[in-house]
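Omission of a single protein chain aside, the complex is shown with its protein chains in their original locations.
Going in written order, the chains are labelled A, B and C, and every chain counts its residues from 1.
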Amino acid sequence: MTVRVQTEDFDAGFEINQLRSARKDVGAVVSFIGQVRDVNEGDEVSQLTLEHYPGMTEKSLEAIITQAKTRWNIMDVLIIHRVGTLQPCDQIVLVAVSGSHRGEAFAACEFVMDYLKTEAPFWKKEATSSGERWVEAKSSDDDARERWNKTTE
Amino acid sequence: MTVRVQTEDFDAGFEINQLRSARKDVGAVVSFIGQVRDVNEGDEVSQLTLEHYPGMTEKSLEAIITQAKTRWNIMDVLIIHRVGTLQPCDQIVLVAVSGSHRGEAFAACEFVMDYLKTEAPFWKKEATSSGERWVEAKSSDDDARERWNKTTE
Amino acid sequence: MKIKLFYFARLKETLKYSTEDLELGDAEGPWTVLKLKALLSKRGDVWGQMLMGKLKVRAAINHELVHDNATIANGDEVAFFPPVTGG
Partner (left out) sequence: MKIKLFYFARLKETLKYSTEDLELGDAEGPWTVLKLKALLSKRGDVWGQMLMGKLKVRAAINHELVHDNATIANGDEVAFFPPVTGG
């Protein structure tokens, strides 16, 4: 597994390719990229700043990957998450999962994102025309995570 | 939407990036890459040949995208599927979905793959040490597609 | 009436046909996919095995997947092939 928390941008294509070609028995790579939207809660967003809790961030992301590997038969998981100041259309996060078959890779990738959204210590502050504001956590993200406790996949 | 059936390889990173940066309100891009595995049903695979039904292939992929767009609030979908002769570790297919939010992008991407696997007229023939053989359709792929008729998402 | 026929994958290989034009007697109509399969099966053992045997066969009319009871019209493009295995 690979976890990187960094201010620099990343090359998603390169990273996905690394995961894909690491083993010749990889059949599927599912990936998620999150990017800064230029609008949130109806307001234009001109800038986004991401704060995190160094040390805990990496640990929590690794714990999420370990959980995913326990639940599904997958090969490898990569998470890159940016921190610092970002602009609209900048990449925020990449999660990529390789496996033999697509169903487990899809489930694991979505699981990692749902847990990252609710457990990894990152906080977003956005700059809008009416000033700066902390992004509020969404109950829909809690709901998304709770699904995984109900299913027996 | 974009559908391409081609013999040439593709640059997944470039394609994903195009989809991601096409609009500043894209928040999520989920993508799937399928590659040739060097083993299938316990046998080593040295080569894979993909045949398709020109004309019908493109139509059926477009119809699948149209269905996905009806079911989920997503922005764009790209499908690239290769045909011809491929080697282990070669890319076969790319499906990328952009949207505002991750849940719908994940669902739509998996939906497209499940329907592509069961409705798009492609056939695989693999070369193994004991000769050539047509790949058999899997009932697990039919099951994966049937799930979408049961859920009300 | 006249139709155009296509065969793919294992069917194409075994039947040694990729495409053909076929004249169907209007008097024997209406023509369904099943009726066409039965007609083609009379061409010989391998045809019967491929189209009416244990192997699953899918059919398309004018690029749309159809069931055995779908009706074939003049000028249609009809295709027979095994369950698909792309992706």
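Just so we're on the same page, a residue touches a chain if its C-beta (ideal position, glycine included) is under 8 Å from a C-beta of that chain, and two chains touch if they have at least 3 such contacts.
Note that the structure is predicted; figures quoted are calculated from it, not measured.
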Exercise for the section: Quick one: jot down which shown chains the absent chain touches. Expected result: A
Exercise for the section: Please pick, from A:Gln18, A:Ser100 or A:Thr118, the residue that touches the omitted chain in the full complex. Expected result: A:Thr118
Fill in the blank from the handout: Touching the hidden chain, out of A:Gly42, A:Gly55 or A:Gly131, is A:Gly55
Problem - Absent chain, residues of subunit A that touch it - result: 34, 50-53, 55-56, 59-60, 81, 92-93, 113, 116-125, 134-137
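Please note the rule applied: only the chains that are shown with their structure count from here on.
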Handout entry: Chain occupying the middle, per Cα centroid
Key = B
Completion exercise
Dominant interface by pair count is A-B
Exercise for the section: Find the geometric centre of each of subunit A and subunit B from their Cα atoms only, then give the gap between the two centres in Å, rounded to an integer. Expected result: 22
Handout entry: Distance from subunit C to subunit B - Cα centre to Cα centre, in angstrom
Key = 27
Exercise for the section: Specify, in ascending order, the residues of subunit C that touch 2 or more different other chains. Expected result: 87
Completion exercise
Note: subunit A residues in touch with at least two other chains are 102
